[in-house]
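Below is one structure, written out as structure tokens, with a few remarks after it.
For this depiction, one protein chain was excluded, whereas all remaining protein chains were kept in their positions.
And now, chain A:
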């Protein structure tokens, strides 16, 4: 047995940040799913709203990327 407890905690923490990926997945899926159900009800309005779709996806996804950033900080900066 070697290594110290801080190292162990660091790697467990890095692993836990993967949970953030699930949150981002739900968020992006929610945006895309709601866009699709709206677009099928009114297809003529769908084309004008694709920009909004991508902005919404980008905002939802940014928070998932933040968890990746936390993992990077834990791995290399702490």
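Following the convention adopted for this analysis, contacts are C-beta pairs under 8 Å (C-beta built on N, C-alpha and C of every residue); 3 or more make two chains touch, one makes a residue touch a chain; residues count from 1.
Just so it is clear, contacts and distances are computed from a predicted model.
A.B. asks: Any idea which of "Hydrogenase expression/formation protein hypE", "Beta-hydroxyacyl-ACP dehydratase", "ABC-2 type transport system permease protein" or "ATP synthase subunit a" UniProt assigns to the chain that's been left out?
C.D. replies: From the listed options "Hydrogenase expression/formation protein hypE", "Beta-hydroxyacyl-ACP dehydratase", "ABC-2 type transport system permease protein" or "ATP synthase subunit a", the omitted chain resolves to "ATP synthase subunit a".
A.B. asks: Could I get the residues of chain A that touch the absent chain, sorted low to high?
C.D. replies: 51, 54-55, 57-59, 61-62, 65-66, 68-69, 75-77
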